[in-house]
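What you see is the complex with one protein chain gone and the rest in place.
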Amino acid sequence: MTAVAAARSGVVAGRGGRLLGHAGWALAVAAPLAFLGVFFALPVGTLVLRGFVADGALDLTGFTEVFSRPRTWRIIGLTLAQATVGTAISVLLGLPGAHLLYRREFRGRGVVRALVVVPFVLPTVVVGVAFRSVLSDSGPLGALGWDGTFAGVVAALVFFNYSVVVRTVGAFWVQLDRRAEDAAAALGAPPWRVFTSVTLPALTPAIASAASIVFLFCATAFGVVLVLGGTRYGTVETEIWVQTAQFLDLRAAAVLSVVQLVVVAGALLAAGRARDRRERALQMTAPERASRPPRLALRGPGRRAGDIAAVAVTGAVGVLLLALPLATVAVRSLRTPTGWGLDNYANLATTGGRNALSVTVWEATLTSLRVALDATVIAVVVGGLVALVVSRRPRARARRRAVRLLDAVFMLPLGVSAVTVGFGFLVALHRPLGLDLDLRSSPLLIPIAQAVVATPLVVRTVLPVLRAVDSRLHEAAAVLGASPARVLATVDWPVAARSLGLALGLAFAVSLGEFGATSFLARPERPTLPVVIFRLIGRPGAENLGMALAASVVLGLLTATVMSLAERLRHGSSVEI
Amino acid sequence: MAHDGSPVAPGAAPGASAHPTSATGRGLAVRDVVVHYRDDDGTVATAVDGLSLDVAPGEVVALLGPSGSGKSSLLRAIAGLEPVSAGTIAWDGADVAGTPVHRRGFGLMFQDGQLFAHRDVAGNVAYGLEMARVPVAERRARVGELLTLVGLDGFERRDVASLSGGERQRVALARSLAPRPRLLLLDEPLSALDRALRERLAGDVRAALTATGTTAVFVTHDHDEAFAVADRIAVMDLGRLLQVAAPAELWHRPASRRVAEFLGYEAFVGGSSRVGGLVGASSEALLALGPGSLRREADGPLVGTVRSTGFRRGVTELVVDVEGLGEVTVVEPSRADPAGVPGAGEAVRLGVDDDAVARVAG
Partner (left out) sequence: MARDLAAGTTATPRAGSTTDAAPGARTAHGRRLAAPATVVAVGLALAGCSAIGADDGGQDATASPGEEGGTVVLVTHDSFLLSDDLVAQFEADTGLTLETVAPGDGGALVNQLILTKDAPLGDVVYGIDNTFASRAIAEGVLEPYTSPAASDDVEQYAVDDEGHLSAVDVGDVCINVDHEWFAQAGIPEPVTLEDLTAPEYRDLLVVTNPATSSPGLAFALATVAAFGEDGWLDYWAALRDNGLKVVSGWSDAYYVDFSGPTSEGDRPLVLSYASSPPYEVAEGATEAPTGALLDTCFRQVEYAGVLAGAANPEGARQVVDWLLSPEVQADIPESMYVYPVDSGVTLPESWTTYAPQPEEPYTLDPETISENRDDWIQAWTDTVVG
């Protein structure tokens, strides 16, 4: 830019616009960062730091002490083993599921897709009871002897995370150009060779991405490990909870939090690499209209061995792993002291046996919906902004790195223990940043806590879609006279809006089911649905148990409904219906 | 289409009166422009290396060069999509360096159209008009005009995903033309299409550009396309301009052996050398021979051996190794009876078609 050029009037207008643009981007970065800073980094940082400060001085002897305990190493080992095995099995079982639900068409596919997500958001205390009912010695699968064993924990982890693999891999699989497979087949490869030599390598980035997320969830699983692992299977997460909530040994908890952070950062790094490859791969496939997937072929001359295998595996998983525990909950919710009936559902309009609750379950449901709505709005705004910023590809290398870092930072909430966040809130949010404002007792804190957890999922849903927008589309709009703001509004937004439906649904479902952080912030006069379920199942009596299970069914149905609506939005009415 | 090479006079095109700026101004002036290209791995390459070019108002200039020659980078720099490291780009005498892309009033058409999938055909064409805040009624009328212009009458409500490749490029052209850009940049707009369609569309693009009197820079690696579309052709290689000339002048008087080779000339006769009846033009110049420069003559002065024969759209092509020249393609009308065509290994005598021999400036 020469001095002569700068003197011209057009330049001044351009500079002004550019300044405005810079300010807009700065805001888009600053607002989410401020949100994450105040509601995540500050609380967690404050609590962890307390563990490392003794008498006003930094004290890192906690590391040597904690690491010298053999228990610590056993716990770290178990955490890694449980997460690795849980992830591997989730992926192995999830692949046929993804094939079936995303690459084949059959009646009722939409319903199955929505139902698969239900476990992901059910409260762990309910799942724990349901799972143990199935696995305990007197349960239908009692013969396996999995109750209170490593296998039982892994089975439950797979139960929770199966849908993550199915959805992540499935969504990618749909977009794969089928012609590569056709080419391989034409070159004489039998179906299984086509799968191993063409499909699988192409899917690898999506698989790696799903695996790292599942690994994250498995490594930080809490309730399910506590309930199903019995007393023997402590993990880093449960140990942090015990050390913080029971023993108030912040030093040990801080050391373990750092350990957890290292594990999580490793998983995120792997995830980031995998995603990069995946999104590059996505760009390579032609974004032509996706041709309709073929129908499931199980019989007749056109039957495919792959389909039969996929149906067999998915059917077994569906029945044994997903349906059995879910059905246990559903069936038991229909049992009354005198037989069978809808009494438990009728009771949802009451406050429970001997007034176990301060509100009716329906009131709690309404509270949950409202809180989830707030959380969803916050998560979608914050997550949307992050996705937008991270989807840009700045020219400068330093900025590109900064953008990647931003992406990783917003994933951290998935990998930090809820007890650390919950306790951190109470410690840090009294006059945060010197403001005369006690956020700790604010009713807003619950949706905020849920939004912190939901935001990474929003980012992961919207980002790939935004990244897949060809940068030349932006250029095409710009040369047609669209200012950067209007490019966003007319090119990115319409594309992102389609994924926003799914993001909304996920954020909403996750907020509905969130229990960990919420339980530390709950307000007795206005409990959420999972809190109410937790309380009901904590009281003896057929009525309370029945209501807890009926309320769980309601929560599950709500989730499934929200997800199936979201699923429709994603594809747009013209494609799916 | 006119291959006569005469520069198009301002206002000569029928639609030019609608372009007061382009009709009366000084057009595009590119001066000593350098564009660097940064790769993902951080290495910096020079894509455009001190290039200068003028485009008169209403004129269509083709930027012709092999892939990687920097022509797309130059086009993107003119559009404002690529930063310029040195030199100036001016429109109508005013430097555009500080003007952001969307205020330059330059249109850009991509190789693959880059249509907005979420808008229908009319929505795509109307996009630039919306950005210019053209009233709805006027916008609708203009969209109709443009669709008629590109031969897609009644396509307004069509989903762009349902269009064929050719139709997409027509929509892209209509979209680029709709806001009446002062300069239209076309980046290999036809390369993704099959040959027959490409040839027909090249003519259509030329017609549309002249009909609207649009000043345009047309990037292509295909010289047939350049000849079909452009008033003048700028040949580019390794980031520099090798020659800027009207199509006929370029064809008959390539400025260098490199240009001639790029145009498809196969054999060269230097300064004072003498091959058969062919005499070098002068001490500095070369004679360039290409397909069509030689023809079979029973008593022709040149002698060669047929290496291979081919058949292509009504003509037979013989690749002949001519003594003293090397391999030259001989083209002749094909015959129903292949008996008269010499086979590989046969000796043939050849004569020269003087009009089909180019003189390469030193």
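Order as written gives the chain letters A and B; numbering starts at 1 within each chain.
Everything that follows uses one rule, which is that a residue touches a chain if its C-beta (ideal position, glycine included) is under 8 Å from a C-beta of that chain, and two chains touch if they have at least 3 such contacts.
Computed from a predicted structure; not experimentally measured.
Touching the chain that is not shown, out of A:His22, A:Arg179, A:Arg370 or A:Arg393: A:Arg370 (per the contact rule at the top). For the options B:Leu190, B:Ala208, B:Leu263 or B:Leu287, the residue in contact with the chain missing from this view is B:Ala208. Touching the chain that is not shown, out of A:Ala254, A:Leu545 or A:Met563: A:Leu545 (per the contact rule at the top). Interface residues of chain A with the unshown chain, by the touch rule above, are 50, 125, 128-129, 132-133, 136-139, 148, 226-227, 229-232, 238, 242, 244-248, 289, 337-338, 353-358, 367, 370-371, 373-374, 376-377, 380, 422-423, 426-427, 430-431, 438, 440-441, 443-444, 446-447, 494, 497-498, 500-501, 504, 519-527, 531, 535, 537-545, 569, 572-574.
As a convention for this text, only the chains that are shown with their structure count from here on.
The centroid of the Cα atoms in chain A and the matching centroid in chain B are 52 Å apart.
Every residue of chain A that touches chain B in the complex is listed here, in rising order: 1-2, 4-6, 8, 10-15, 17-18, 287-289, 395, 397, 470, 472-473, 475-484, 486-487, 490-491, 494-495. Only residues 38, 42, 76, 79-81, 83, 88, 94-108, 110, 114, 116-119, 127-128, 130-132, 161, 175-176, 179, 181, 185 of chain B touch chain A when the two sit together in their complex.
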